[in-house]
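The structure that follows is given in the form of structure tokens.
Heads up, one of the protein chains got dropped from this complex, but the rest are sitting where they should.
Let's turn to chain A:
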Amino acid sequence: MTAGLKTIISLSFVLAIGFLLVILSCALFHQYLPLLVVATYVLAPLPNWICGRCANPDDFVESSGNAVVDFGRFCTGFLVLMGIALPVLLAHSAIIRWDACVMSIIGGGLIYGTIIAFSMFFEEEQEF
């Protein structure tokens, strides 16, 4: 799939909307803890990426290569759900309001979707 100029523009547009929603959910209510969602979603693809470089999944002789990849996936799954669970936790304990919680979840989802779509579009060219 070729990534044209339109893809880049629309992706950056979505990323900006995501950041707007998260920052708005913080600044409207003067409680800046939902910014942690951004940090979580930026960190989320990192374990997968690091462990993917460490191991060769096509290696059948040494089966420990797969375990490292699985560990990276486990950590990524942990972090992705953390981005949803953190605002819900804060809202449930009356630290932030429920509308701030919904806004930061939607914003975080947009940011993470942008990161995933970006890596899907641009990694296939480096494969071979």
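One rule holds for everything that comes next: a residue touches a chain if its C-beta (ideal position, glycine included) is under 8 Å from a C-beta of that chain, and two chains touch if they have at least 3 such contacts; residues count from 1.
What we mean here is this: contacts and distances are computed from a predicted model.
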item	value
Per UniProt record, name of the chain withheld from view ["Calcium and integrin-binding protein 1", "TBC1 domain family member 15", "Probable VPS68 Protein involved in vacuolar protein sorting" or "Protein wntless"]	"Probable VPS68 Protein involved in vacuolar protein sorting"
Footprint left on chain A by the chain that the document does not show	60, 63, 66, 70, 73-82, 85-86, 88-90, 92-95
